[in-house]
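Removed from the display is one protein chain of the complex; every other protein chain stays in position.
Labels run A and B following the written order; every chain starts at residue 1.
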Amino acid sequence: MKGFFRVAWLVVRKDMMVEARSLEVVSTTLFFALTVVLVFAFGLVREGTPVGDVSAAILWIATAFSGTLALGRTFERERQADTLRALMLAPADRPAIYAGKLAGMLLLMALVELVLVPLVGLLFQAPIVAYPWHLAALLLAGTTGFAAVGTLFAAMLVRARSRDVMLPILLYPITVPVMIAGVRGTAAIFQGTPDPDLARFWIALLLFFDVVFVTLALWTFEPVMTE
Amino acid sequence: MIDDFERLSVSSLSRHYGRRKALSRVTFTCDAGDIVGLLGPNGAGKSTLLAILGTLLAPSEGTVEYGTVTAEKGGAGLRARIGMLGHDLFLYPELTALENLVFFGRMYGLPDAPARATAALDRAGLGERAHDAVSGYSRGMRQRVALERALLHRPRLLLLDEPFTGLDQASAAALVGRLREEQARGVLIVLATHDLDVVDGLLTRELFLRNGRLMDVGAGQGPLRDRYHAAITAS
Partner (left out) sequence: MSTLNKIELALAGAMLAVAPWIIDAAPYESTMGLVQKIFYFHMPAAWLFLLAAIIAGTASAMFLFGKKRDMDGWALAAAELAVVFGIITLVTGPLWARKAWGIWWVWDARLTSSLILWMIFVAYLLLRRYGGPGSDKLGAGMALFGLANVPFIFVSVNVWRTLHPQTSVVPTLPVQMGGPLWFCITAFFLLFLALLSMRARLERQRVRIEDLYLAEDEA
């Protein structure tokens, strides 16, 4: 067990070092998230005010889209010098490598969300500070679910043909429950008369999703990665 | 942890990708101290064979035995005894040479990874550039770092895919010397290469591959280049 966390930590630290040097994924993903918010604003803001409770939806759609982009780029990087194979070659627990990549993705997406949330609050008058803990829990649990599935799929698609198209095609249908729970939970605390109990229900569902899919991904990583 | 092994036995090994046969019934045995050359044109199956020997790829049929264990049973303990230099070098271009080596050293569970990495870079003549990002290196320099990466954990089995690509004559000679040292230490080396003149005299075993098949030629005489052409063009 100690070995598992050591390897996962090594992988996370390595990813952070690589990213710190190039800043490629962070900068492009952040800018892309901004673009998504803007595009939705053009469609959903009438006469200066947003239509209905769209702020929650925009927040989650921007997260999912930019998360997909980040997943693709992160694993493209591991593909270029075939380093993913080098990782698989190491005498380490292979699920630990998955765990490390997942943790790296989570850190990256958390960074994007730190910019996205205030932006959505600012542009769409969303009450982001009304229930800060609920919002944080929703984002954390939702992002974990999305990234857990996404990291496994992106890793296994590294050696597939047409992987750029395949990632969203496979990932979005599977993560529909995350999107529904994330959007509805966030909308519940953003709406006129907030409903924190409802948000709590969605947080519970997300946590359950996380447990099931992280376990399943750790379990399937080794067999799907051996060619 | 599995026992160390002295012998590598490959029997009737095949690997298909759909209908394309990358390898077909390859059989050979080699021992510690051997330097085995995989020789053949592009697409002959050299890289596929190396990937299977490195446990990265499962064979469609046949077995590979490392001493007495197979890749499936050997698991992480077996992987700890294999070193591989891939065609794409397995290095993170954004990181420095030292960071690359230290990272992989730690992945292999080496307690003295930084010290070993520094020593390895000095030996490769890259000590002064240890703190430069690999992306700024020439192909030859990267090749040297990648070789050190593969040797860092002192593997029993060393797999090299085109190790002479991009090396000038002096570096190639240095690499040959390095391989002889490892050979003397009892390392079993399998290398795929096109540079016949460089490896002539270095190899203890020559395996000629064509269309995924081992060409059966007797122990011939004369320069490797001539024997290669004879083997590859033989019907």
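Methods note: contacts are C-beta pairs under 8 Å (C-beta built on N, C-alpha and C of every residue); 3 or more make two chains touch, one makes a residue touch a chain.
All figures in this text were calculated on a predicted structure; none of them were measured in a lab.
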{"item": "Chains still shown that are in contact with the chain withheld from the display", "value": "A, B"}
{"item": "Option touching the unshown chain, where B:21, B:123 or B:154 are the choices", "value": "B:21"}
{"item": "Touching the absent chain when the full complex is considered, from A:25, A:156, A:203 or A:218", "value": "A:156"}
{"item": "Interface with the undisplayed chain - residues on chain A", "value": "149, 152-153, 156-157, 159-162, 165-166, 169-170, 173-174, 176-177, 180-181, 184, 198, 201, 205, 208-209, 212-213, 216, 220, 223-224, 227"}
{"item": "Touch residues of chain B, complete complex, unshown partner", "value": "14, 16-19, 21, 24-25"}
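Quick note on the criterion: only the chains that are shown with their structure count from here on.
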{"item": "Cα-centroid distance, chain A relative to chain B, in whole angstrom", "value": "38"}
{"item": "Touching residues on chain B, where the partner in the complex is chain A", "value": "51, 54-58, 76-80, 82, 84, 86-95, 99, 103-104, 106-109, 133"}
{"item": "Interface residues, chain A side, partner chain B - complex", "value": "3, 7, 10, 14, 17-18, 21-22, 80-83, 85-93, 226-227"}
